[in-house]
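All protein chains but one are shown in place.
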Amino acid sequence: MKTNISIAATMLMAPAALLLVLGVISPWNRVQAATQSEDTIEELTPSMSYEEYQKRYEKYYGDATARMAEEGNPADFLLDDGKELAGTVAGSKGKSCASCHGKDALQLKGKATDYPKYNADLKGIMTLPLQINICREKQMGAEPLKYESYDQLALTMYIKSLSNGLPIKVSIDGPAKPFYEKGKAAYYKRRGQLNFSCAICHVEYAGYKARSNLISNNKHHADHWPSYRLKWGKTGSLQRRFRGCLKNMRAKRAAYQSEELRNLELYLTYINNGDLIQVPGMRM
Amino acid sequence: MPQGIGKIKIRLPKTIRKGQVIAVKTLITHPMETGFRTDKKTKKKVPAFYINDVSVYYGDTLVTHADWTIAVSANPFMTFYLKADKKAPLKIVWKDIKGGVYQKTVQITPQ
Partner (left out) sequence: MKKDDFSHARRDFLKKTGFASVTLLSVSALSSIIPSGNLKVGSWLGPGEAEAAAAPENIRDKLKATFGDRKVKMSDVTMKVPIIAENGAVVPVNISSDLPMEEGNYVKKIYIFVDENNDPFIADVELTPANGKAALSLRIKMRKTSQVRAILETSKGALYGTNKTVKVTIGGCGG
């Protein structure tokens, strides 16, 4: 009991110090002002321009990641295995991805650019990994792949890589609009013990440091997933990254492909419309 | 990260001029266990298991040889340079401490 209390006290003080450093405890900021009214949230652009952020990034980290990506990305192995998986027959109907989508599923070229998108059957937002699993279940009669498993990441990566070099063009017209609004609300919603929101860090304090890490601007956040990440020493998806942030906010972590994370993915991908897809990515 | 041990990728420039110094980029899958890590399920130390010897042959001659320890990252990656002055195979051999030998040969044809 005694040790528990002292540990708890230390844990409470550390976030408080962090909040002070970040200036979140300071009385007022733009994000707070934007989220005052509950119905509409004002869209904000990050306090620091992307160019300025990039300058800081280069000054702080140097060209280490760029150089590494050029030298060789460990995620290339997944790409090869994903190609193989696309041609592998699985399930009760004796089909593979290639049975419907042509050799090596090449007919899916460019198809990943408008994901995530609204799906009527789902009455919600369809993401690429979810689509692959639904395809497997309905068309192939196969087991869905476990999220973040090796095979799942490999197959998603291969299919997304067929759209490499094409700009993201996610639509939020019509039935997707309410889900976009929900995703935006999730982006600006404060949560967790630290009372952070995505926007606090990536809009208001982008380009500043939190625990010796440079906080990134919200540009180029959605174009390179699944990506190899140095911190993980592994390849992971955008939703794994979301969950990592949620954990650091001391917030409840939504499950993979849950409605909240899919809406958030729609919002984030939409604001990154126009970025060229580059899979597999390689990043800090 | 990738499944299996000993999958290899070797990258060379697309076109090679005779006498050009080229970068050879190599990647191999290997866990590179340090021997300090504890398995989360069995609560036992995972024994050390790593590549300790890399040899590069250009034609018949040994051009580069590396000694590695546990402190080289998992799925080791190495870039080195080579003067491409003859048409010959480039053979790279990795050896680990449990006797595993992994090798791959690529052809170098300078134009």
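For reference, chains read A and B in written order, and residue numbers begin at 1 within each chain.
Keep in mind that, in the parts below, a residue touches a chain if its C-beta (ideal position, glycine included) is under 8 Å from a C-beta of that chain, and two chains touch if they have at least 3 such contacts.
Source: prediction; values computed, not measured.
Interface note for the absent chain: among A:Leu145, A:Leu162 or A:Ile215, the touching residue is A:Ile215. Contact with the chain not shown here comes from a single listed residue; of B:Val46, B:Ala74, B:Val93 or B:Val106, that residue is B:Ala74. Residues of chain B in contact with the chain left out of this view: 21, 25, 34, 36, 58, 61-74, 76-83. Those residues of chain A that touch the chain absent from the view are 2, 5-7, 9-10, 13-14, 17, 60-64, 67-68, 71, 210-213, 215, 230-233, 241-248, 284.
Methods note: only the chains that are shown with their structure count from here on.
Across the interface of their complex, chain A is touched by residues 1-3, 7, 9, 11, 25-27, 29, 73-75, 77, 79 of chain B. Of all residues in chain A, only 71-72, 74-78, 81, 150, 228, 233-235 touch chain B in the complex they form.
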